[in-house]
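What you see is the complex with one protein chain gone and the rest in place.
Right after this comes chain A.
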Amino acid sequence: MTYTYIGKDRRRIEDPRLLVGRGGYIADLRLPGMLHAAILRSPVPHAWIRSIDATEALKLPGVVAVFTGEDCKEKINPCMSFGPATITQYPMAVDKVRYVGEAVAAVVAESRYLAEDGVDLLEVDYEELPPVTDPMAAMEPDCVLLHEEHGSNIGYERTFEFGDVNAAFAGADLIVEDTLRWGRSAGMPMETTGAVAQPGFNGVLEIYCNSLNFSYFVFLIAATLRIPSNKLTLKPVPAGGSFGSKLAAHKVPALAGFLALQVGRPVSYIEDRIDHLMNSDHHGCDRTYEARMGFRADGTIVGLDIDVVDDYGAYMQFGVGHHGNAFSQVVGPYRFRDVKYRLRAVVTNKCQQGAYRGFGSEVHNWVLERLVDQGATRLGLAPEEIRRRNFIQPDQFPYKIPGGNLYDSGDYPAVLDKALSMIDLDSWRAEKKRLREEEGRHIGIGLATTQERSVFSATEFWFLVEKPAFPLTSSPESATVTIDPTGQFQLLLHCQSMWGNSPETVGATVLAEEFGIPPESVNVRYADSAHALPGTGPGGSRYTAMVAGAIRGASRKLQKKLLHIAAHRLELAPEDLELVDARVQVRGAPETGLTIAELAGTAYFFALSLPEGMTSGLEESYTYDHPYTTPPAPDGSDLGVFYPIMGHACHIAVLEVDPDTGMPSFLDYVAVHDAGTIVNPRSLGGHVTGGATQGIGTTLYEELAYDEDGQFQSLTFRDYLIPTASEAPVFRIGHVQTPSPFTEYGIKGGGEGGRMVAPAAVSAAIDDALREYGMRVRRLPVKPATIVATVQAGRAAEG
C-alpha cells in the first residue's frame, strides 16, 4: 500500500516553536498571584515522624504556609494505586517515612527561593527504624515491616505456568541457568515533572501539568483531593521528555492541587533535579532473576523457567503491571511453548517503581537473550543461527503465545536478514581475530532481537491479580476533526501527548492522507480534561496506532457529510461522488465537483442548501477502542489478548573493550526495526537512536543506587551518568514494514524498541570481546571495575 503523505520523511509541526525556545513547558507558566512550593524530603530511609516544627519557617517573610502529611491525612484521600489496598500513600508521608527523599512537608512562599529558605528552617524529629534495603532479607519473616497494615514486605507473589516446564526440560539436551541482576535506572528526561494549580471559575480547580494520560485519570486525582471530578480540570502542558517518567505522575498534580486549595491561590510545584532523582515515583525495574532455559542439541529452545524478585521500593502504585508487560512477549520471537514464571514483588526502603521505556518487558527481553546467547555458546552456534532456528515463522501469524497474548504479524527472518545485509559479519569476525592476534585488541560482536509489544489493553493492569478490585477493559483514544467555514482543518487531540514523540505531526499526516490536504496546513490543539473525550494517552507505544484510528474514524464521518452536501448541491447520489485531493468530484467526470472550502461555506452558512435533516457545521469526533483485546480467563489459565500489535527489532553492536580500563567504545551499530507501517521514518529513526542510547546507558553507565543503609547515592548528574554525545555510537538504521492486520493503516508502535534490545546486544558484545577471560555480563550496569576485575581474574587463572 502506498500513501501520499504517510511513510515520507517529514519535518515536524512541533519544531518551529521549540527551536525558538517557546516550548510552553510547565516551568514557563506564570499565573497572576502565583506562589511557589518547595518540599522537605526525608534524609532517613525508614522512620516514624515524631514531630515537625514549622515555627521558624513561618516567621520568614514571604513564607505563606507550611503543610505536612498530617494535613494530607486530614484533608485529602490517599493517592490512586493499582497495587495492594493495604499499601497506601499520600502525596506527603503520613506518620512514617519509607525512603530517602519521601516528601515530609511543603513550604509555600512568594518565590521558590523563599520556599527553599523555609524548607531549611523546618525541624523534624524522626524515630528511626531499621532500613530494609535487601529484597531477599525483606522477605524473611522477622524482618521489620514497611507497611504494618499489609503484614508482609512481599507486596505480591504468584507463580504462573503455561505448558509444563519440567516435562519440557526432561527432554532437553542442555539446560542453561544464570543469576541475572538488572539495576535501577530511570527515564530521566531533561525536564522534571511539575504542576501549577489554581482555584478557578465556579469553584473549579485547574491544574496545569506535564504528566500524561490526564483525561484517563482525572477522576482519580479528584478523588484524592475530595472534590467532584467535574470540579477538576487538568490542563495539558507539553513535556520536555518523559520515557515513562511522566506517565500518570499523579503525586505532583495532586500535591500542587492540595496546596492551591489550602492557600486559595495559584501554586506552582516543579521538581528540581534532586527531587526527581530521589523521588520521581518512576524509578525503573530493579530485579534479580534465577533463570533457566532448555535446548535441544540443534539449538531448539524447549522451555523457560524464571524466578524473579522485583525490588519495587516503598510503594506499588502500578501494581505489578511491569510483569504483565513481560507476559505480553514472554517467549520473545521464539516458538517454545512451556513457560514457568514465579514473581515476588517486594517492598523496600527505596523510591517506588514506575514506568521506563519498556516498562518491564525490556528486562525480560534481556534475560531471554542472555539465556539464548549462553545456549548458543555452549552449543557452538552463531547468535544469528540459534535465533533463526527458533523464530516464529511468517506464516504462523496471528500467533497465540503461552499465557494468552497474541502476536498479530511479523517477519522475523526478514528483520534479521536486513540487519545482516547491513553489516559484513564474516569480515568483522575475521578482523576481530586479526586484531586480537596481531595487535592484542579486544573486539566484540553482539547480536540481539526483541519483540516490541505495542497498544496495550487495560486488562493488563489487573490480570495478574487473583481478585482484582477494578477490572477495567477500556483503553480508547479520541480525535475531533473540524473543518472551519473557509475549509481549513483543526485537529483536536484528547490527551496530552507531547512527550518528544510528535503527535501533532502524526495527526496532521494522517488527516492529510484522509482528505488530500497538505499536512502543514492542519492546526493541532489539545483538549483539557473538561472537554476531553475518552483517551488513554501515550504509553506502551500505543499513541500513533490509536490516534490514527481515531482520526480515521472522525474523518470518515466528515467525509460522509461532505459527500451528502455535495450530492445535494449537485443533485446527484452520494455514491456517484468521491473525495480526491480536498475536492468532492463526480466519479468518471472529475471536472465536475466542489472543493472542501465551497462545501464548508455551505455547511456553515447556507442551512437551506443542506440535505433535509442535516444540521449546520463540519465537526466530527470519534473514539477508537482497542482494536483487538479479549478478557482474561477468571482462573488465570489464560491472560487474554492484551498487547497484540507486535513489532520486532534486531540490533548488532560491534565494540572494542580496553581490558585494562574496562572502557567500551563502539565501532559499528546496526539497528533494524519493524514497526509496521511507518508514518514518519525520520521520527521513528530518532526514537530508535534515542531509545538505544538509553539502553546503552542502562547497560553501561546509569544506576540509581542505594547503599546498604538505604542512603541514596545518585543525587546529581555527576553520580547518575547519562550518555553524552561522546558515548553514543553512530547508528545505522534499517526498517522493515510488516503492517498490522488489526490497526488502521497497519501502524504498530515504535517508541520503546531501541531501549528494549540495546542492553542485550551490548551485553553480548562485551562477552564476545572478553570471552577468553570468562566474561559474562550478568549484572547491569556493567561498570568498568567489573570488567577490569574479570579480566585480571581471567589472566591470573591463565597464570
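The criterion applied here is as follows: a residue touches a chain if its C-beta (ideal position, glycine included) is under 8 Å from a C-beta of that chain, and two chains touch if they have at least 3 such contacts; residues count from 1.
FYI, contacts and distances are computed from a predicted model.
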Name of the absent chain as recorded in UniProt (options "Ferrous iron transport protein B", "Tat (Twin-arginine translocation) pathway signal sequence", "(2Fe-2S)-binding protein" or "4Fe-4S ferredoxin"): "(2Fe-2S)-binding protein"
Residue of A:78, A:241 or A:413 in touch with the missing chain, whole complex considered: A:241
Missing-partner contacts on chain A, residue numbers: 11-12, 14-23, 25, 27-28, 56, 60, 113-114, 117, 121, 187-192, 238-241, 243, 272-273, 498-502, 682-683, 685-686, 688-694, 716-718, 722, 724-726, 728, 730-731, 754
